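Let's turn to chain A:
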Amino acid sequence: MEQLKFDYPSAVRPVTKRAHVGVVGSGDMEVLMQPSETGGAQVSILTSVNGFGASWKAVMDRFFAKYDGAVRIDINDAGATPGSVMLRLEQAVEMIAPREVIKQ
Partner candidate 1 sequence: MSEQVGLRGKAWFQAFTGKNSPMVGDPGSVLTADAKLGEDTARFLCVVPNPEARFPCAGRGEVGLEESYTLATRIREAIEQDKNGKKRPIIAIVDVKSQAYGRREETAAIFLATATAADAYASARMKGHPVIALVMGNAISGGFLTHGYQANRILAFDDAGVVIHAMHKEAAARITLRTVAELDELGHKIAPLSYDIHDYAKLGLLHKLLHVEDPDRPSQTTVAQVQKELIDAIADARAGSQDLSNRLTSPGAREMRKAGLAARARMEEQWRQA
Partner candidate 2 sequence: MSSAIVIPAYVRRHSFIELDARARAQSLMDPGSWRELVGPFDRIESPWLPMQGIAPQSDDGCVVLKGTIAGKPAVLIALEGKFQAGSMGEVSGAKMTAALDLATQDSQNGKKTAAVLLLETGGVRLQEANLGLAVIAEVMASILALREHAPVITVIAGTVGCFGGMSIAAGLSSYIVMTVEARLGLNGPEVIEQESGIEEFDSSDKALIWAINGGEQRVGMGVADELVLDDAEKIAASVQKYVRAGLPQVPRSQQVELYRERTAALDTSRQIDPLTLRKSWNRKTNQGGAR
């Protein structure tokens, strides 16, 4: 069990909605995305798989390189692959702002 936290202070575009996607089943995770209360974006991850801090940081860096919403993200993880993490994040964004597709 590991708790990871990342901040992305430059993600400042206001968002108004919240979204929940995914299930904490084997190889999957849930993400809760909602407007940040403090400005910038904060990510908090609770994962049952230890030792993947660097991979998590890489995925989050990649996500916030394309996305600038000021969101609070909470993740409960049961061993999702980096690919499914990105998919879940994109699904959450799609729910809070259907037309603001992530910059490609």
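In this text, a contact is a pair of C-beta atoms (placed from the backbone, for glycine too) under 8 Å apart; a residue touches a chain by one contact, two chains touch by 3 or more; residues count from 1.
The candidates came about this way: all candidates are chains of the complex that A comes from, given by their letters.
Note that the structure is predicted; figures quoted are calculated from it, not measured.
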Subject >> Neighbour of chain A by the touch rule, complex-wide, chosen among 1 or 2 >> reply: 2
**OP:** Write out the stretch or stretches of chain A touching candidate 2 in their complex.
**Re:** 1, 18, 20, 23-25, 28-30, 32, 34, 46-48, 74, 76-78
